[in-house]
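Missing here: one protein chain of the complex. Every other protein chain is in place.
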Amino acid sequence: MRHLIDFGDLTRAEWEALYQRCSAIMDHPADFMDACRGRVMASLFYEPSTRTNFSFQAAMLRVGGTVFGFADPRSTSTAKGETLKDTIKMVSGYADVVVMRNPKEGAAKAASLYSNVPVINAGDGGHMHPTQTTADLTTITRLRGSVDGLSVGLCGDLKNGRTVHSLIKALAKFEGVKFYLIAPRELAVPEYIRAFMKERGLWFVEVTGLETVIPQLDVLYMTRIQRERFVDPLEYERNKGIYVLTRRKLERARQNLLVMHPLPRVDEIAIDVDDDPRAVYFEQARYGMFARMALLTDLANQERMDPGAVEIGKGPVCSNPNCITQTEHYLPPLVKQNGGVDCCAFCDAQLR
Amino acid sequence: MRHLIDFGDLTRAEWEALYQRCSAIMDHPADFMDACRGRVMASLFYEPSTRTNFSFQAAMLRVGGTVFGFADPRSTSTAKGETLKDTIKMVSGYADVVVMRNPKEGAAKAASLYSNVPVINAGDGGHMHPTQTTADLTTITRLRGSVDGLSVGLCGDLKNGRTVHSLIKALAKFEGVKFYLIAPRELAVPEYIRAFMKERGLWFVEVTGLETVIPQLDVLYMTRIQRERFVDPLEYERNKGIYVLTRRKLERARQNLLVMHPLPRVDEIAIDVDDDPRAVYFEQARYGMFARMALLTDLANQERMDPGAVEIGKGPVCSNPNCITQTEHYLPPLVKQNGGVDCCAFCDAQLR
Partner (left out) sequence: MRHLIDFGDLTRAEWEALYQRCSAIMDHPADFMDACRGRVMASLFYEPSTRTNFSFQAAMLRVGGTVFGFADPRSTSTAKGETLKDTIKMVSGYADVVVMRNPKEGAAKAASLYSNVPVINAGDGGHMHPTQTTADLTTITRLRGSVDGLSVGLCGDLKNGRTVHSLIKALAKFEGVKFYLIAPRELAVPEYIRAFMKERGLWFVEVTGLETVIPQLDVLYMTRIQRERFVDPLEYERNKGIYVLTRRKLERARQNLLVMHPLPRVDEIAIDVDDDPRAVYFEQARYGMFARMALLTDLANQERMDPGAVEIGKGPVCSNPNCITQTEHYLPPLVKQNGGVDCCAFCDAQLR
């Protein structure tokens, strides 16, 4: 692995190897205190974050590395109109690994074309968030021993949730996983996810109620529903209570259910659920740090490599208004195939 | 000591032990270069600061530790409505010690209820600032050998100054300290401080003039008076010059007077006072860093500990509009006794 842009790029074997190293780090953290000694991580957060930002920083520091970067692009030259390419060329001259969160979809992919060092996608718009997925899989594996054969409920905004899309695609690499997709109709998974699941013969049901399916689940992955996601605010009001997890709803849940949430959580998990031993969302955040430590011991220790010349594009071929190609016009017009359909290689949107 | 929320919680013996370690660090800093190796400090500054923020960072770095955090909460998920509890649960999963400054009174106390690691209060609203107190006591002890028996003048805004309240309560642990409280009537110490001093039989006088008492003092602790603290702006104008320290006023001071100030200073100490050998406010800032190094070698090296379930409150019992319980409604309704009176355990305000 050179860059981590999309968790889907890892094979199951690569994931197993990553998890093994993560497990070793969790068991003997002191053995890894100098694993990245002398190595420097550039942390480029073009939009606010606490969890991912701090998780990566703490991870790099705990493997003996160091960090520089920004959490607020207003204090950088981005205001002076510098391109993403130039920023990456410059930063990858200073750092051994680049971690980037950017509101534009495909930004991390774009960065990887120009960087002399590995790039890790810390979240690109509503597109991908691969290290959240490594945190999620690490949590499930560490607490349940394995992912194979589990019944996994994903609840909330399944339409806009990049962590959900990334997790579904990752869980697809395992055997016998049963997917319970719990969401209001308006916020059901996008068609391309449904197509993906069908294409791989995955077992899944789509339901609009949470309480009914809770007894079936081994894992319940909660996500936040934002008012703004509903066209009709009354629809939000009607749906609000259904997708909220309470102590009462947990009464019929399995003893070893894992309740997870990528955080931040607002009111979709009641605060008294925190004290239920099945609530593992805070441990999940900590496992995310260990998973990032495992990633960094690999990616931050690689040799520098000139990526070579890249075709210079003339403007976007993609029509997704939030694609990085809309603002960085020199990006090459890369195309990939998703299920036989031509898609933008940066943001995965279908090309017309 | 597990958390440092209020300096008043330390016994004199605990302070002596802390000062001994601080002294050792000042004498042989190289011996402590790795005292916190592998340990990570989370620095959460919800309101701006330079001194305390930098002092803690430099301190952690000089004992071999590392730091992550924010100095400006706008670049974090706080904007997304995350509770203080969730932030602390998440951050204490990444760090070995949490340092927090927050505009809400009682915020550090609240954080300590949920954190898996020690919490250090770097200032909570107008309430407490225990590490300023450790800096102040370290300065006096290092430069005068001892605190016992000193005549200490505290000058300026004694009503609103949290550093002053904390320092008075700390000096009360020593023997034979004489307190000269120098302030305009409108900004005299609050009644609860006067009650505290009477209760402990401390020797103190309250005066409105600075020049007259200077010859009596071993320590003069200056603080800033802000215009906004006076209801009547004319009152500010009338009082302005009296509480300003000049070279001339120092002519009648003792040879070994210590002139201190928590900084930042605006005009309450004239700039030509800086070159008088009795002006020690810049050394005071540096001693504050050493005092924080001593604190961190203790608190950052402790074992992680699950704090356990906390009673879930239903809203504030306290009526202080600046208490943390006003905005974090799940906080338990904790009550403490201050001089036999029921007070909020977070902000110390008297409960009605």
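Every chain is named by a letter (A and B) in the order it is written, and numbering of its residues begins at 1.
Here is the rule we go by: a residue touches a chain if its C-beta (ideal position, glycine included) is under 8 Å from a C-beta of that chain, and two chains touch if they have at least 3 such contacts.
All figures in this text were calculated on a predicted structure; none of them were measured in a lab.
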Contact with the hidden chain (one of A:47, A:72, A:268 or A:283): A:72
Identify the residue among B:1, B:17 or B:58 that touches the chain left out of the display. B:58
In the full complex, which of B:272, B:311 or B:342 touches the chain missing from this view? B:272
On chain B, the omitted chain is touched by residues 30, 33, 45, 48-51, 53-55, 57-58, 61-62, 66-67, 71-72, 263-266, 271-272, 275, 282-283, 285-286, 289
In the full complex, chain A touches the hidden chain through residues 37-38, 40, 42, 66, 68-70, 72, 74-83, 85-87, 89-91, 93-95, 309, 312, 330
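Quick note on the criterion: only the chains that are shown with their structure count from here on.
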Cα centroid separation, chain A vs chain B, in Å, comes to 41
